[in-house]
Structures are given as C-alpha cells and as structure tokens.
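The full complex has more chains than appear here; those shown keep their coordinates.
Going by the order they are written in, the chains are A, B and C; count residues from 1 in each one.
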C-alpha cells in the first residue's frame, strides 16, 4: 500500500477507510489474546477499542508473528502495535511511541521453597527468560549479573508459560519476566507454588507503536487516552483485568 | 526393399560387438540370423530399431535413412523423424519387456489405441483373435507376473503383431516354446510375410530357421560368415 | 473434559484453515511436482540446470524464510499479495521441489526396458510417460509421497508468520491463556486424526497398486 512507500501522514487515509488495523500477538494473555469463542480480548484490546471509538474508528485486530511486528507496521499491513509493547531505545529508532500508559517491572520468580532471596543469590544459578523479550534486554543491562550466572548465559525459551514449566521441572532456578505477565501466569498456575523476589531488573513502560510518519494518528491516540484517564474509563478497564488501577 | 543395412558397426567400451554388417530384406521375405551366443545378433536388431546408435554404416527403412555415415560419423535424424521412421518396425524383445501393470489384453491394445488411434473395439477384437491363435485365450485378463515363460513370450509376439508394421523383428521368438507352439508361431509369421511384411528373425533353432526363412545369415563374433538361400523368394 | 469442550470452537476454526491450506497446496504442487521432475530429467541443459537451481533454492532455504520473503520482501519491489495468497504461493513453490525429487526417483527407477518397449511400439514420449512409466513409478514412491504429504499437514502451521491463524496457533493461544499444556495435546490429537486419515488413504492407494508385481 501507499502508506509504506511515502512519508505522508496516513491518518487521513485511515479515517477515509473508517477502520484501523492493530497488530497483536494473539497468544499474549492478558494483554491481547483469544477467548474460547475465538474473540480477541484483553486489557490492551479493550483500551484500543475505547480509544478508537472516541475517534469514530472501528478497530480490526490483526494477529501477527510477534518477531515480525515492526516489519508488519512499516510495510503498512498494520497501523499500530498495541500489545504490551515495551518502550526501548532500539525500538524508538524504528517506530514512534505514545506516552507510556502502563508501568512494568522485570521481576525474578523462583519456586516457593527456593534458597534464592536476592539478585546476588543468582550466582551460578540457571535463569531463563522469554526469547526476544524485554526481560532479556533488561538483564543484559546488568552484565555483571548475567556473567555470574551458570555458564554466564541466560536460557531463552519460547514462551513464559514454558519458562514456568521448566522452573517446575527443576532444570532452571529462576525466571525473569514482565511483572504483569508473571502475575497472570502465577495466578493461573497456583500462587502458592512461586515466590517473587523483592529485587528486580528495573522498571520499564508499555507504549503504543505507530509509524513515525503518522503524527496525527499519534496525537489522536494521546488525546483519547488522556480523556480516558480523566473520566475514569481507563481505570475501569484496568480494574476489569487486573483488579486494580495500574494505568499511568 | 523394406530394410537395407550397410556395413554397420557398433562397439561397447571400445570392444567391437558388430562389424561391417550388411544385408537387405524385401517385403514378404523372411530372413533369419543365426549365430552363437554373444555374436551380436541382438545388437543388430537394436541398431535397426534405433535403440542402440551405430558407430558407422547406414540403415535404410522403406527408402528412408535411419542413419547414414558422413565423415566417419553416423548421422541420425531428429528424434521426431526417428520416431516416425521407427513406427514402420515392430520388435519382439529377447526379454519380452511386457508392461507389468497391464493385463495381457491391455498390453496388446495399448499401442494400437494410444499410438495409432485404432478404435478400442477393433483393437480388442484383433488382440483376442491373436491370443486365440497363440493358445492364450484364457489368459486375457492375467497380469504378466501370472504367466509362464512361454506365455509371456507369446504375449510379446501378439503385442508386436497387433501393429502390422512393414518390418517385424523377432529376437529368439521360440526360445521358451515347445515344438507345437513353435509351429504355430511359424504359421503366424508366414502369414505376416504373405501379407507383404518383411520379417527378420534371430534364432538358435536351425530347424525352425530352415522351415520358415527364405534366407539365413550366419554371424560369429560380430561378422557375417556366410548366407544361404533356403527357398526361392517369389514375390521379387 | 468440560475444559476441552470450551477449546473446540477455536480449534475447529483453526482446523478448517489448516485443511484449506493443505488441500490447496496438495492439489497444485503434486502435478507441478511431476513437471519439476521432468524438467530435472530433461536432456536440454538449460531446462535441467534451471530445475536443479530451483530445487536447490527451494529445498535450501527454510519454508519460513520463503514465506517471509514472499509476504514481506516482495512488496519492497511492488509485488504485494494478500496473506492467504502469499502463503499458498510459498507452500506450492516449496513443495513442488520436494515432490519433484520424489517423482524423479520413481521415474528413474523404472527399467529402461519399459521405455524401449514403449518406443518400439510407437507410443509418443508423452503417452509413454503417462501410461507406462508414471503408473509404475507412483507405485514405488507412494510411501515417500505419504511422508511428504504428512509433513505438509504439519508445515501448514508456519503460516502464523504471515498472521494466519490455524490449528496449532489456536492451541498455543489457549495454552498461553490458560497456562496449561492441555490444549497442545488436543492439537496433537487433531494432527493424529488427520494423519490417521492420510495414512489410511495412502494404504488404500498402496493396496490399489498391489494388483501387480
């Protein structure tokens, strides 16, 4: 489509069509995934629907391969990446981010009876994280910790779910993951089985990724999000999914 | 003249298999080639059928050149022309080469129907007539693996005869057959010749050769030793 | 058991996509595979080398990369396909190469005597191939074809990379959502059923071809 080819702002075109395409990894509970009926649901999904309703736009959720997300965006297959998308410096070079709407921590999870109580205890231990996730990036920002791990490497697995299973199998000693996701899995798998350490690998923020040329679209999303923060709609959505208002 | 072979040569791995073979056959004539095992008889037949390329010499079929020698090389026409030419020749292989996935009847009618556009009914009738003459009526729907050695050989003969070519080549057509059937085959071949076909037979059976042929050529180690006339050839 | 029931809807939707891609690819790539085999066996140098090159590229790179190339790469030079078209295109191009090599093995294994018999009987090369060589070749390669077909049914899951959801994806979604491996086992069961059907079908073919030796 023309969107990828030139540097024109694509918002008017989107408005002409009357719908916007949001790309998401539909396996990514609880931010965006499918329920039993195959409907795309989730915290980010509700948020996106509300934001674009306020702009008179319908939302089409396009499932994508998460590792191809920026390519999907920049070839114009999708108009926004909105799926627990962590703001990083590298990503800022490729896409434009909205202001953060959620804060997240990179937490360390162990089995409940583990002897690991702090980051220091990770020395010579096996630690896993999800492949290509911001958890890996966050750990790499503390190279002295990474090099103290067994073999000096992080084990990367395909999904957080598998990381938790590996933990239970006893082949790894700890998992580093997004707090929001981690809490979701812990609640699904049994709260009593796990311990979440005080120490973490830093905070980070979720934002919405837009093509750099689509400045008007960015502004429209920001405006709607601000309104929702003020009138309490955002808090409502947060409470629905997390039982708490964690919106920023 | 239907077939004219002029001093053809063929070697395998630099070892000569046939040397300077020349002979001719007219329509209605039956010619037998006799020679010890390994003498090059099958090789001659394969050269005439274009299955083996001669190293030198020329072969003419119904007045058209299958190959000719130029500057010590044997020149062949295009594959298409070759195929056209070859449709004048029928051949019964020493190893029969039946199609294992087709029944006896299907083996025989395959070429008439799919190569020469004969109507299926006509092809079938002709095939059954031939099978009947060869004592194989019961085996119409058998597959080759269900046949005895002699039965296979007879099917191969029937398959070739169904096409009515101008020249028919038989490579040891009676090797697996008893005297009675050999006689039946002889009668069939004679009938073909009476209808104007030229027939070339390879055989070890001297009695059979004498009974059936107008002429016999003796070869050994790839070379013609001698030729004898058995019966006067009338139609010439 | 009730839980498995709740999975069914999305699984069946995914299954439909899986089967659609499977059938489309099969119907297109088997006949084209025969063409590839013939090209690969051609005595014309240019055709032969082209076929070898094509087979090399298609077998030499992962289907996943080929999907990415066709869907994300070709638009850069102005060739844009929608998701399903791109997927089918990539699958057919890829599987043609594999089927081509299998058909080649079958065709080459037929005794020369069969060609010679057909030739002296005056059958054209086309007729010889279709009526004499191919039927005998197919009998011999059925198990290898069955291997490839069964690989295909599972390869269909690669379409996730162009954003098409199918059976395996449906399982992964449920597995991640509900933090359990069970949905993946259900997916495995579906694949097992599909494979059982295919195995049975191929066994049927093999029996059909066993009338001769």
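The rule is short, and it goes like this: a contact is a pair of C-beta atoms (placed from the backbone, for glycine too) under 8 Å apart; a residue touches a chain by one contact, two chains touch by 3 or more.
Just so it is clear, the model here is predicted, and its values are computed rather than measured.
K.L.:
What copy number does each protein chain type have in the complete complex contained in this file?
P.N.:
Expressed as a formula in the displayed labels, the copy numbers read A x1, B x2, C x2.
The criterion applied here is as follows: only the chains that are shown with their structure count from here on.
K.L.:
Calculate how many whole Å lie between the centre of chain A and the centre of chain C, each centre taken as the average of the chain's C-alpha atoms.
P.N.:
36
K.L.:
Could you tell me the distance, in whole angstrom, between the mean C-alpha positions of chain B and chain C?
P.N.:
Spacing between the chain centres: roughly 45 Å.
K.L.:
Sort out for me which residues of chain A touch chain C in the complex.
P.N.:
Interface residues on chain A, with respect to chain C: 1, 4, 23, 26-29, 33-38, 62-65, 68, 71-72, 75, 77, 159-161, 164-165, 184-185, 188-189.
K.L.:
Under the definition above, what is the set of chain B residues touching chain C in their complex?
P.N.:
Touching chain C: residues 49-51, 83, 86-87, 89-91, 93, 95, 97-101, 110-111, 114-116, 143-145, 159-160, 163 of chain B.
K.L.:
Quick one: in the complex, what on chain C touches chain B?
P.N.:
It comes out as residues 113-114, 116-117, 119-124, 127, 131-132, 135-136, 139, 211-213.
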